[in-house]
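See below for the structure under consideration.
Every protein chain but one is kept in place in this view of the complex.
Per-chain residue numbering starts at 1, and chain names A and B are given in the order in which the chains are listed.
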Amino acid sequence: MASDQQTGGAPQGRRAIARARRREALARGWGQFRTRRAGMAGLGILLFFTLSALLAPVLFPPETISVTRATGELLAPPSGEFWLGTDDSGRSMLALLAWGARVSLTVGIAATLISMVIGTSVGIASGHYHGFGGAALQRLTDWVLVIPFLPLAIVLATVLGGGSTVTIIVVIGVTSWAGTARLIRAQTLSVEGRPYLERSRALGSGNWHQMTRHVLPNVFPLVLANTTLTVAIAILSETTLSFLGLGDPLRPSWGATLDQAFSNGAVSAGAWWYIGPPGLCVVLVVLSFTMIGRALEQIVNPRLGGQ
Amino acid sequence: MKVRRRWHAWAAFTSAIAVLVALPLLPASAEESPSPAATSAADKKVFTVGITQDVDSTNPFTGIAAASFEAYQMMYPTLTEYSAADFSTVPGLAESWEESADKTYWTYKIRPGLKWSDGEPLTARDAAYTFNRVINGDIEQTNYGGYTSTITKAVAEDDTTLVLYVKKPSPIMYQLAVYILPEHIWKDIDGKKVKSYKNEPENGEAVVGGGPYVLIERRKGEYLRFAANPNYYAGKPAADEVVFRVYKNTDAIAEALRKGEVDYANDLSANVFNSLEGAEGITTVPSVYSGFNQIAFNMGAALTDGTPIGDGSKIVLDPQVRLAVAQAIDRQVLADKVYGGFATPGSTVIPPLYTNLHLEPANPVGFDLDAANATLEAAGYTMGEDGVRVSPDGERMSLRLLGRQESSESQKVVEYVKDWLAQIGIEVNVKIVSEDTLYEKVGNGDFDMFEWGWVVEPDPDYQLSTFTCDQRSTEDDGTIYAGLSDSFYCDDEYDQLYEDQKLETDQAKRAEIVKQMQQKLYDSNAYVVTVYYDNPTAYRSDRWTNFTPQPEPDGVLLFQYGTWSYESIEPVTADNADTTSSSGGGVNPALIVVGVVIAAGLVLGGVMIGRRGRSEDDVE
Partner (left out) sequence: MSLIQDVAGGGGHDPVPGPPPLPRKDKGGKGLSPGASFALRKTGAALGTLFFVLVVNFFLFRLLPGDPIGMYTRGRNVPAEQLAQLRAELDRPILEQFLTYLRNPFSSTIDSAQFNRPVWELVTERIWPTLLLVGTAIVLASIIGVWIGIKAGWKRGKSFDKVSTGVTLTLYSMPEFWLGMILLIVFGVGVLGLPGVFPIGGISTPGVDTSSLAGWLDVAWHMVLPVTTLTLVYLAEYALVMRSSLVDEMDEDYLTTARAKGLSDKFVRRRHAVPNALLPTITLIFLNLGFTVSGAITVETVFSWPGLGLLSYEALRGPDVALLQAIFLLFSIGVVLANLVADLLYAVIDPRVRS
């Protein structure tokens, strides 16, 4: 990675060099990634679902998921017209899944962004500041890590008022950052121990400069690998919270669809097409993020081994 | 070679899973699938009812759950009863009743020679004791105050004559659903103790009662057991025991029914009902029910003194807007799709199963989106660029609609309504809240529209009172308390009609007034009654027969106004018992399949482990 920068040269030139190096590192990373079959498979699956999400309004116009304009029989098994059958309002399951992909992916990515921003900031800050502030942030991280996720998320969602997608995003975002923070903190400490940072400190650069210019670029690859894994967790969490009825029932994510199926007796009715596909979509997307994340992690940190 | 090794890897993995499945299964399957319920002694006929909400208290003064009232009417008699056929008044504990000529008292003739379940005499004195206790009571008023508000005192002139003195004439005197309690038991439980009195069996002694059944065992959250009361005035029922078993949801009850753990399940979802249809030994009946659901509007939330409260939209105050909404809701579609056909489109607030009282409106509003659009257009609501209309005052037609977390139907209905209203230029913001929260929001007037419903009693008084001005919210010490009114409908003429029917003891004349009131409400569109819903029910017809529907011919079989079915049901005769035992004790093909798979997994795993051991030894 673009680590040990050399002194000398005009600032402009240094930055250009750094940029070139990062580009190069990226290209090298991609080259390595391409050789990992699991990672590539994950990328493929992810592309498929992203496309479905983006194309949902084109492939399945909003009318197809409107309850008053649904054309199918209620809870019909898969047929030529409805490949994956219908839900209990007579809507095409296929259309619902495509629209659900939009919600699930959006929530997963948005929540991850929040989580990453908090996690990275807290991680870098707690690694950088050695005084009371750093220690306090570290304690906070430890606390949040220990508190069981789902009960905390349920409590937060209740306090913030359930039933909205934004609530779900915020709840997942603010409950899932601690793992990242811990990882980033460790990395920050190792980066800060490097000689050039000591030099930078000696030259009188401020905290902000050190953290954003030196630490952040160095922990960034790790953040990236961690992000994909966090998206996987976030999507699973969204599914769980929606299943518990904390999501927006009118904007059906895959989890909310499962909630609908469960509370409308799809299990007793033996409507496997109502329960199976949404869960399968979750599994595939989560798996794809996990596989990509693992591949990235192995590139960033070759010691983890694998092949 | 490579292929084989891969296969072994798989085998090891699947056998690991198989072992995992088998571990908890082995002892159980060895025992031949413990078939429950059927274990009860063969000579005792036990009728088991699945319920989802446990009886909250078996003390008739403190319980509030529906199942609790079902228990009370099994345990205790009432003066009169609602007939199974058509809800007309029929004798209960009282053989006959009469209003005095001057309309100041009613005389009830109690059946002679009755006994409580413990053998003590059951007389008019017990009835007088109970009524006086409610009239003079505090906590005793909670459940029964509504029936006794007009009664000043109860007097037992002798063992068979009860006289109730009234302030004003009232038709409620035909139907006093006050459970008559044994004085010799309850006289020891004073007004203070009654709050925490459990009224549960102690030391194996049944709770003393006078209804068709007595409570003999109670396990909180699990079940209640009742035994037939040999001293019951209509004779000892044929079912020796009735058990209420608590399940988490109707799905679980349906499954229990399928497996024979329970004999009766109601309140089934359409899907579950359909899946039970045609199942062996099970009969399904849709059962017409006395409930309706509605979309209600905030017609100007206010306190009883007229002080406005809440933040309701001005838009729904316009009758034309409410009419347009009524025109934009396809009740037939809701009945068919949301309620799976187990409902009929709604009209007025008294359901049609009360044939004597229900009004079929002369001017029904049908589903017509074009008409709804025209209504709004004519009333000056012009379409905005974003597809949302703007009121003559320049306000966007954006309304809030609250649905209920507890009901999946409610959540669907609001989605349908949102969809339809979008097509007539009204934007709807749906929020799903718990019924508790909804109650609070409605009481405070913080809503535009909501979805909820009522279960209507045979006596229309309570239902009609919910639209009177007096039932709007009240304020005490800065806190607003909800009344019964959830639409804040308030109309002097209506209030007058309400008072009139309250005093009318001629039942035919009263029905006329009640119909007039329904028409007024219908025209105002305070409620858009969406559907009258059924109570989809299923029972083990291979075990029990001779249920009594209320009303005839297709009403509910249990949870009636009365205990008709508990008294009439009979166990199915011997040849059917064979069917039951064969389905319970027979070899289940799926069990064999599972067993074989597990055995195969174990064998493969064993082979695998053996092989591995050998290959490793080779290495060593």
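By definition in this document, contacts are C-beta pairs under 8 Å (C-beta built on N, C-alpha and C of every residue); 3 or more make two chains touch, one makes a residue touch a chain.
These numbers were taken from a predicted model, which means no experiment stands behind them.
Within the whole complex, the absent chain has one touching residue among B:Tyr105, B:Tyr197 or B:Tyr223, and that is B:Tyr223. Considering the full assembly, A:Leu150 is the residue among A:Leu26, A:Leu51, A:Val117 or A:Leu150 that touches the omitted chain.
Contact with the omitted chain, checked across A:Ala16, A:Val166 or A:Val283, is made by A:Val283. For the options A:Glu24, A:Asp142 or A:Glu198, the residue in contact with the chain missing from this view is A:Asp142. Panel shows chain B; residues 2, 5-6, 8-10, 12-13, 16-17, 19-21, 23-25, 27-28, 31, 33-34, 36-37, 39-40, 56, 62, 64, 139, 142, 195, 221-223, 243, 245-249, 251-252, 255, 259, 261, 405-406, 434, 436-437, 439-440, 479, 588-591, 593-594, 616, 619-620 of it touch the chain omitted from the view. By the touch rule set out above, chain A reaches the unshown chain at residues 130, 138-143, 145-152, 154-156, 158-159, 161-162, 176, 178-179, 182-183, 185-186, 189, 193, 226, 229-230, 232-233, 236, 239-240, 243-246, 255, 258, 261-262, 267-268, 270, 272, 275-276, 278-279, 282-284, 286-287, 290-291, 293, 297, 304-305, 307.
The rule we apply is simple: only the chains that are shown with their structure count from here on.
With centres set at the average Cα position, the gap from chain A to chain B is 44 Å. Listing the residues of chain B that touch chain A in their complex gives 250-251, 254-255, 269, 271-272, 274-275, 330, 333, 337-338, 340, 405, 408, 411-412, 415-416, 418-420, 423, 430-433.
Considering their complex, residues 66-69, 74-75, 88-90, 163, 245, 249-250, 260, 263-271 of chain A touch chain B.
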